[in-house]
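Only one protein chain is missing; all other protein chains are in place.
Going by the order they are written in, the chains are A and B; count residues from 1 in each one.
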Amino acid sequence: MHPVLTLVVQRIALGLLLLLAVSAVIFLGVAALPGDTAQAILGQSATPQALANLRTEMGLDQPALTRYFNWLGGILTGDLGTSLSNRTDIAAAISQRLGNTLFLAGWAAVISVPLAILLGLLAARYNGRWPDKLISGATLSTISLPEFVVGYIVLYFLAVKWQLFPSVAMVFPGMGMMERLNAVILPVIVLVLVVLAHMMRMTRAAILNVMQSAYIETAELKGLTPMRVIWRHAFPNAVAPVVNVVMLNLAYLVVGVVVVEVVFVYPGMGQYLVDHVAKRDLPVVQAVGLIFAAVYIGLNIMADVISILANPRLRHPK
Amino acid sequence: MAEMLLEIRNLRIEATSYPPGEPPRDVVLVDDVSVSVAKGRVLGLIGESGAGKSTIGLSSMAYGRGGVRLTGGTITLNGRDIRLVDARALRALRGREVTYVAQSAAAAFNPAIQLMDQVIETCLLHKVMGRAEAEARAVMLFGKLGLPNPESFGKRYPHQVSGGQLQRAMTAMALCPKPDLVIFDEPTTALDVTTQIEVLAAIKEAIHDTGVAALYITHDLAVVAQVADDILVLRHGKRVEYGATEQIITAPGEPYTQALVSVRSIEHVEKTDAPAVLQIQNVTARYQGTKFDVLKNITLDLPAGQTLAVVGESGSGKSTLARVITGLLPPGQGRIRFAGRELAPALAARTRDDLREVQMIYQMADTAMNPRQTVGTIIGRPLEFYFGLKGEAKRKRIQELLDQIEMGKGFIDRYPAELSGGQKQRVCIARALAAKPKLIICDEVTSALDPLVADGILKLLLALQAAEGVAYLFITHDLATVRAIADRIAVMYRGEVRRYGAKTDVLAPPFDDYTALLLSSVPEMKMGWLEGVLEGRRMAAAGN
Partner (left out) sequence: MRIPISALVGLFFTGAFFLAAIFAPLIAPYGMAEIVGGVWDPASSTHWLGTDAIGRDLLSRMIYGGQTTIFVASAATVLSFTLGSVLGFSAAVAGAWVDQGLSRMVDLVMAIPALILALVILSVLPVTLTVLILVMGLLDATRVFRLARAVAVDITVMDYVEAARLRGEGWAWIIFREILPNALSPLVAELGLRFIFAVLFISTLSFLGLGVQPPLADWGGIVKENSSGLVYGIPAALIPAFAIAALAISVNLVADWVLSRTTSLKGGRG
């Protein structure tokens, strides 16, 4: 096997191992916390008999490890368990919402990635001059804002003051594509703004780092045009760091989407999670938390794999 | 006079420096320098770091690094002032009329592109020749420069070939578009001495065969004497002396040039034998987690109050030897006897006197001193730690030590960042002396310094040895330094001692193969040395 493939396989295996460890943290770590789930659900006034009944029903009387493996086995076969608060099947409740969340995050990614790379390139190309200062200054302020603040500012001005878009992102099954797009336009704008700043700044830094290499000076001293220097000599070496940046920021979207969905009352995974944290519905929180963590880890693995594939030293070993 | 290719008149180059906490100010890098290169001639630019030699070299391509500005004078190449041409004409000139060979080819090649594509890029871009012709020419140049398998060499990526090979490939890249002028910016400085001579010979031959003119930039006068027709000596951005190589080497006019020519000519007569202070007996060592020995069965003696020079190229294991003696890397086998007792293998098991009596001086004085401590704290700590000195007594002793390293008053409260390179190394010497050691291990202590500064350090070390009776284990790759300071020499190669004995014995024939190669590779300050060595090697090869 080519040594690069070995590395890639190793990285993926390591990622899966990490995911397993994360599932243990989410389940066993929470079980070890000083808190009584049954008590939390029934409240302080519950009778001991009611508590005991609930514990048996939830399987809380079994050892944590047994419960963990049952849970894990269920997840691997598509059974995410049952919600405590409304007794519905979690997998069924999630499927619709997962699609909605992916729709939202997907559009945010499709818009923000090319935009961030373009702005990052511009800022790097005019490093230290006004286009750079303008782009960097504008992004500095969005970095200092939490997602929900950006959300409300956008909502207040675009939806309420100027009435350009709907303020609540209502989507439902059977909705047409255009309607759907119109509904999510505000949350998409917010997510783009939030991710764009980080992604653009990191892209700029990655490109500047490559542009400072000695081989770029060599290329300039060869009398190449600036476009050829960037395209032929900088680009192949900047791909890996830039892709890495993009992946890491898409992982960041995972967090952003939770908050943005709450701001716009969007029926996605994030709002589902937040609602059930408030209801202390542990099975839902654990299942949804694991899905978010899996997406996050998956994106990180992809970032690493792409870095490995783009590295000429690894692709062409001695 | 021959037709002039490059004429630089009254060149002045400035840059803006941004010292922390102070307003930015302009500094002059090159001041009123005039020089010319005729077609097919080689001009050597020589000077210490900061002399402005690379800046002048790059200015002949109208290129300035990081905010450097040409503020005066003219640069005429092939009859036109290149400061006045537009960007398009400048690109047509770079890589076509003038090409560049950098000090570190490893960094100057693009890691993501095959060597052949990089070498012929200018030929195709400037439409000097077609792809087939360019590739044929590149293969021819690879062969001429002595690269292995010239036909397939270009298929490789930069990280797949050695540093010496990359340096030759970069020369091929510079020569490929048939330029009028090539700028060599310290092309052999980063190489080991035995590799340096090969690359130097290859460059010289390639310059000669292609008839190209060249600017050869280096800090080593002995090297430039081998390739240049004329030499310009620079200091602090100003011209010191300009003349034919012969005249500069044999009859330098300026005191500074005279000092450069006579550098490394310290004569040190070896001392007669004395009882050993350090005995290394059958030491074998390897790093944790590796599978081969970095040191193989080393046995060496160092007489008290004398200097044992350990010479070798990178990878010879000489620095590892220092780590074994200090206890940082416990040996796998063998023992180390010191001052009549056996040293514990590991640092943690050694007594305070063991630690005090073996001191160390490092190559990079910059990283050997804590930047947040003053000179007084740096020198004072061993006094306090080993001898319990405090207050006035400590301060008095620090001043004595500063006097000994010829630094005088006013340095005690300064920080390392406020010292010059030579001063930093002196403070490190004082820190070692403060412990009153019997042995100081000097690890390449002069190799990061300019030649004249290095000479000063060597003289100081000799004087301190005479006064204090301390022994030195002197690790270096530089044979001239060895001649200047050693009483005994050990030549190391791939973890073994190839040759060991008194200085005069080691440096006298008959030699083993490696020592012969090493000794003959050290550039000498005379013209025609390179040809002499190569001729000698050819005859020896033919004789076998």
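The rule we apply is simple: contacts are C-beta pairs under 8 Å (C-beta built on N, C-alpha and C of every residue); 3 or more make two chains touch, one makes a residue touch a chain.
As the structure is a computational prediction, the values presented were derived from the model and not from experiment.
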Q: Using the definition of touch stated at the top, determine which of B:Tyr157, B:Phe184, B:Tyr362 or B:Tyr514 touches the missing chain.
A: B:Tyr362
Q.
Can you say which of A:Leu7, A:Val22 or A:Val239 touches the chain missing from this structure?
A. A:Val22
Q | Contact residue for the chain not shown (choose from A:Ile12, A:Val30, A:Leu181 or A:Leu309) | A | A:Val30
**Q.** Residues belonging to subunit B that touch the chain removed from view
**A.** 19-21, 326-328, 347, 350, 352, 355-356, 358-360, 362, 364, 366-373, 381-382, 385, 416-418, 431, 435
Q | subunit A, residues in touch with the chain not shown (by the definition above) | A | 18-19, 21-22, 25-26, 30, 33-35, 37, 40, 140-141, 143-149, 152-153, 155-156, 159-161, 167, 251, 254-255, 258-259, 262-263, 273-274, 276-278, 280-282, 285-286, 289, 292-293, 296-297, 300
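Methods note: only the chains that are shown with their structure count from here on.
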Q | subunit A and subunit B: spacing of chain centres that average the CA atoms, whole Å | A | 50
Q. Across the complex, what residues on subunit B touch subunit A?
A. 58, 61, 63, 65, 90-96, 99-100, 102, 104, 107-113, 121-122, 125-126, 156-157, 159-160
Q. Of all residues in subunit A, which touch subunit B in the complex?
A. 213-215, 217-225, 228, 232-233, 236-237, 312-313, 316, 318
